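Take a look at the structure below.
With one protein chain removed, the remaining protein chains of the complex are shown where they sit.
Chain IDs A, B and C follow the sequence of writing; residue 1 opens each chain.
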Amino acid sequence: MSLNEVLQPMSLPAWLVALPLLAAGLSVVMPRCSVWTAFFSAITTPFLVVCLGREIFFHGSIEIHVGGWQTPLGISLYADGLSTAMLGVTALVFGIVTFYARPYFSGHAVARHFWPLWLFLWSALNALFLSADIFNLYVTLELLGLSAVALVALSQTGDALTAAMRYLLVSLTGSLMYLMGVAFLYAANGTLSLKMLAIVGPASPSVVTAFALMAAGLIMKSALFPMHFWLPPAHANAPAPVSAVLSALVVKASFYILVRLWVMLFEPSIPAIVAQLLGILGMAAIIWGSVQALLAERLKLLVAYSTVAQIGYLFLVFPLSLLPQVGKTAWQGGLYFLFSHACAKSAVFLAAGTVIHTFGHDRINELHGIVRRLPVSMFAFGLAGVSLIGLPPSGGFIAKWLYLNASLSGGQWWWGVLIILGGLMSTAYIFRFFSRAFSHSEEIVGERPAPRGMEWTAFTLALCSLILGLIPGSVIKMLEIGNPF
Amino acid sequence: MTVPNMYALVGVGLLCMGLYGLVMHSHLVRKILALNVSGSGVFLFLVALADQTPGPTPDPVPHAMVLTGIVVAVSATALALALACRIQQVNGTLRLSDNEPE
Amino acid sequence: MTTEFSKKLPEIMTRRSAESLLSRSGQAMTIIGVSLLALILGYSLWTLPPFSDRMVTLVSDNMAISGVENPVTAVLLNFRGYDTLLEIGVLLLAVVAVFSIAPSPALLATSPPSPMATLLLRLLLPFVVLVGGYILWVGSYAPGGAFQAGAVLAAGGILFTTVTARWHPLANKAIPFAMGAGLLIFVLVALATMMVTGNFLQYPETRAGMLILLIEAAATMSIAVILTLLFVGGEPGEISPAQGENKHTVSFNKENRSE
Partner (left out) sequence: MDNFANYGAFTLDAILALVLLTLAWLLLRSRDLFKAIVLFISFGLLMSLAWVRLKAIDIALAEAAIGAGLTGALFLSALGRIRQYSRKDRRQQKTSRPFRNRD
């Protein structure tokens, strides 16, 4: 059987779920080979995503019916431009961070448990982005949440364990709320398929309640202000590769579900004031997260609070997309934000992990002149910072540009003011760290040299966030496929 | 009021009581207990609605969903309890709020 | 003065929010919020349209080609088998997670098992295995199936570990395989059916019953082992408590430490 026969276009989504899951199972059964199963996954999954991307680019979106059962009875997997782009970012970040994690964990006893959990997290994300069934999404959310919690707890310090516990409680409560919403939707419509639910009529109280429950659960999981309290400790105390994917992808996964539900089911039947409310929460998140990042004393905590702020930007998409004629621009801006933040933030977390690996701590005030020891990591930090601030030519700039466009031509200029203000604040907290890192000071002695692989992986991700700023046309064209918005 | 509706209301009650317990208790094991009660409430709600079908047999799809949910719940509970035990061992306390920075 | 305040601000904020959960006003707010939620949910329940029997009809129409006769098993392993695949993944993930967190096995052999307990075990275990096997088999026709059978077998496993509190060295080698077999066989069958029928998890009609039983048998074994291990709460084979205590003090902890 040739490779072309095995990788038929219609089987690509199934392979994307099955392969990491198989690798995860194998790494449990054969712990000695777990690194190699992870590497195998890190090479094959991006390849599969590229195949899928090429397929849908030329032939349009794909829907497959698992088990051959048509939708109301069975589950369908759906790959349009949006889900393929999410899969692509996941494959990019996971693929690169896997090569960072290898030196990071080498020789540690926890590596044995890290690799299976890592692969489970990856398969959960792939399954989540492909799923077109609201109950199947619940199962993927649980798979995602439990593996993320276990990964946070991996370093076994008191703070990490407490953070993991808090994360677990929030995550489980969020899943329960979501499941209750699923129950309402199923009772009202008799189907679980996202596409078939899409034809719901005018808003009945049960539909509104279902939306409220699901949105509440997903907001808890994606740490929108004021449900952000669990995120900074969890992301700051996790091992660096874990923090990178948690900030880059895991919080975005629940945001992605919310976007899908909003666009496919709820937008016509939910009053516009709800979107304004989500936007206001996003605004509060931007301000609160930025202020906390300015006050943070530890580098990883700074980066984690910056994630709280950046999640705020994502939620601005809800009010902006309702403005007349600029809806599409707003969605493109929001998703561009998501992608460029995924690359930039994972790069920053990896660089911060390298700092800790080298100096044994991440207290910002004691990190004077570290650029001489870690030039590549600091350069990566800087490149990613450009994207986080939103300076050209970076993915962050394109995202903010699209947002500004939407808010000004849609007539709600105050969101634009907020975006510029947020950019200024992120400049402040990034330069607060840089002023130390690049300062002249007495020679500091690192405890141990940083492996080159750790430095260059961070750099690669930072470069990706920059490259995103150079190819907006093709990314936006990709997002159009299947007309998700 | 029909019987399935009554059970659905009990499910709502259990969910809300569990959420109340989750917020009120600071002891971790109690929080986990409360979450389990909430979960039972959601499951009961789902199956009670499935029993409202016009025909004699209830809808099997919610039954399968709840079976899945029960297994997921026991996995999550095991993980949560393992974490709680480890927190007790490392921090010497089982209350999250005690653990704020001093 | 200002710098000191700015240093303390995040701490003050977090402490306040933590304490407010326990304060009087916090309690009142919670009660009001939860009651409101109950009212809203109850009202929405009231306004739900009558439950459609579309799914019941669909399931019963397709029962003949599902390979089993119990509708719930048909939904679990055929119509929505993909959910179950991921769910077995959740179980395996949970046991790995518990291993990664637990410092050492909960049950350490302190004394040899009492002869009475051993005798009881000898009498009970075959019975447990028999009941588990029956529940697994009957799941195709009547209520029962892999999860229930796995749970019954796990009860036997828990009994076994609490009485003997010791693992046979051979078991340590076999346990990872037993844990992973359910997921691996499920995924492999799903991929194999994709090669044959062109669709992930679409069983050939004539083989559906057999394949479902194969998946269920592997899943039952894995579920039984995993549930037993979740109860044991630690990885078997690393019995030495001293070793267990130190297992996790690895050097990347440094990043989280501060004086």
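In the analysis below, a contact is a pair of C-beta atoms (placed from the backbone, for glycine too) under 8 Å apart; a residue touches a chain by one contact, two chains touch by 3 or more.
All figures in this text were calculated on a predicted structure; none of them were measured in a lab.
In the complete complex, the hidden chain is touched by one of A:Thr157, A:Ser171, A:Ser193 or A:Ser222, namely A:Thr157.
Touch with the hidden chain on the side of chain C covers residues 70, 72-73, 106, 135, 143-145, 147-148, 151-152, 154-155, 158, 227, 230-231, 233, 257-259.
Residue-level contact of chain B with the missing chain is found at 3-4, 6-7, 9-10, 13-14, 17-18, 20-21, 25, 27, 29-30, 32-34, 36-37, 40, 43-44, 47-48, 50-51, 57-58, 63, 66-67, 70-71, 73-74, 77-78, 81-82, 84-85, 88-92, 94, 101-102.
The criterion applied here is as follows: only the chains that are shown with their structure count from here on.
A comparison of the B-C and A-C interfaces places the larger number of contacting C-beta pairs at A-C. Averaging C-alpha coordinates per chain places the centre of chain A 26 Å away from that of chain C. One inter-chain figure worth recording: chain B and chain C are separated by 15 Å, centre to centre, where each centre is the mean of the chain's CA atoms. Shared interface positions of chain B, defined as residues touching 2 or more other chains, are 15, 19, 49, 61, 65, 68, 72, 75-76, 79, 83, 86, 96. Along chain A, residues 135, 139, 142, 146, 149-150, 153, 156-157, 159, 161, 180, 187 each make contact with two or more other chains.
Taken in their complex, chain A has these residues touching chain C: 1, 6, 8, 10-11, 14, 18, 21-22, 24-26, 28-31, 64-69, 72-75, 77, 104-105, 108-110, 113-114, 116-117, 120, 123, 127, 135-136, 139-140, 142-143, 146-147, 149-150, 153-157, 159-161, 180, 184, 187-191, 204-206, 208-210, 212, 229, 237, 239-240, 292, 295-298, 300, 353, 356-357, 360-363. Chain C makes touch with chain A in their complex at residues 6-7, 9-10, 14, 17, 40-41, 43-45, 47-49, 51-55, 58-59, 62, 78-83, 85-87, 89-90, 92-94, 96-97, 99-101, 176-177, 179-181, 183-184, 187-188, 190-191, 194-195, 197-203, 247-258. Across the complex, chain A meets chain B through its residues 135, 139, 142, 146, 149-150, 153, 156-159, 161-162, 164-166, 168-169, 172-173, 176, 179-180, 183, 186-187, 192.
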